[in-house]
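The other protein chains are all here in position, but one chain of the complex has been omitted.
Moving on, here comes chain A:
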Amino acid sequence: MYKILQKEKLAPSVYIMKVEAPLVARKAQPGQFIILRVYDMGERIPLTIADYDRDKGTITIVFQEVGKTTKLLAALEEGQYIQDFAGPLGKPSEFDGLKTVLAIGGGVGAAPLYPQVRRMHEMGIDVDVILGAKSKDYLILTEEIKPFCRNMYIATDDGSVGYHGFVSDVLKKLVEEDGQTYDRVIAIGPLIMMKVVSGMTKQYNIPTIVSMNPIMMDGTGMCGACRVKVGDEVKHACVDGPDFDGHLVDFDEAMRRQAFYRDEEGLALHTLEEGGQCQCH
C-alpha cells in the first residue's frame, strides 16, 4: 500500500498527487513512468513520473480523470492509500549532446515535460517551451516549468490566454517567422498533437522525440499490448520507450490501437456512475 501524502486539483479534472514510494523514488529518472492499481479489483494503468524526491522517498503524478480508474484515483484523499504502485518503468529520456531544444506539452503532457525541462536546464541546455490547453483554466504547471526554460509560449484553443490556436501554430511561427533553430523537438500530449507536430518537424528537418502512450498492462515487456510500429520495427513502448522518433512512429495505427477498448471503458465508467460512490472502501 502506498500512502497519498498530498493531493491538489490543478485544473478541472486534473490532479497532482505526491505518493510515498521510496523504492521508486530511489531510481526514478525523467521520462519514466509508474503503473498503479487503485484497489484489489482494479486495472493496472501507467502514469508518468512528474517529479520525484529521493530523500523524502516520494513520487509525484499528475493525471486527468478520463475513465473509471482515474476517477477512482481522484476520489482518494490525502492520507489514503493506493493498492499498488510499481516502477520506475521505461527508459529514461536522453539529452546528451543537445544545445537548444523546443519542448511542447499538450494538456496533461505538461506533467511529463516538467522533469525533463528541469533536467535539461541542469545540463545547461537552452529550452523553449510551448504549453497548450483547451483554455486558461486547463493550463497546468506553467509556474513550475518557467524557471527552467528560456522562453515560454502559451497556446489555448479558445484564446483565453496566450496565442489563440494550437501548439503547432506556435511551432510554425517560431521556426518559419522567427527563424528559430533547435537541435531537437520534444512533443508530449495527445497522439493527434504529436502526429501533427512530427509531420511539421519532419519538413523542418528537426529530430523529434515523442512520448507514446499505448494501452499497457504489465509494463515489463511481457504482454505485448503496448506494441508500437516505429519504422520497420515493432517496439514495446513499456521497455523500448516510451520515447520514440516521432518521424518514424505510425501514429494512425497507434490511434486505432488506443481506441480498442472504448466500448468496455464506457461500460466501466457507466457502472461506476450508476453505482454512485466508488466501491473500493
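Basically, contacts are C-beta pairs under 8 Å (C-beta built on N, C-alpha and C of every residue); 3 or more make two chains touch, one makes a residue touch a chain; residues count from 1.
Keep in mind that, in the parts below, contacts and distances are computed from a predicted model.
Name of the non-displayed chain as stated in its UniProt record, restricted to "MmoB/DmpM family protein", "TRAP transporter large permease protein", "ATP-binding cassette domain-containing protein" or "Sulfide dehydrogenase (Flavoprotein) subunit SudA": "Sulfide dehydrogenase (Flavoprotein) subunit SudA". Here one chain is not drawn; of A:Val24, A:Ala103, A:Met152 or A:Val170, the residue touching it is A:Val24. Of the listed residues A:Val66, A:Met123, A:Ile192 or A:Val234, the one in contact with the hidden chain in the full complex is A:Val234. Set against the missing chain, the residues A:Gly42, A:Gly165, A:Pro190 or A:Pro207 yield one that touches it, A:Gly42. Within the set A:Val66, A:Ile192 or A:Leu267, the residue that contacts the chain not displayed is A:Leu267. Contact between chain A and the unshown chain involves residues 23-24, 26-27, 37, 41-44, 68-69, 83-89, 217-225, 227, 229, 234, 239, 253, 256-257, 260-261, 264-265, 267-268, 271.
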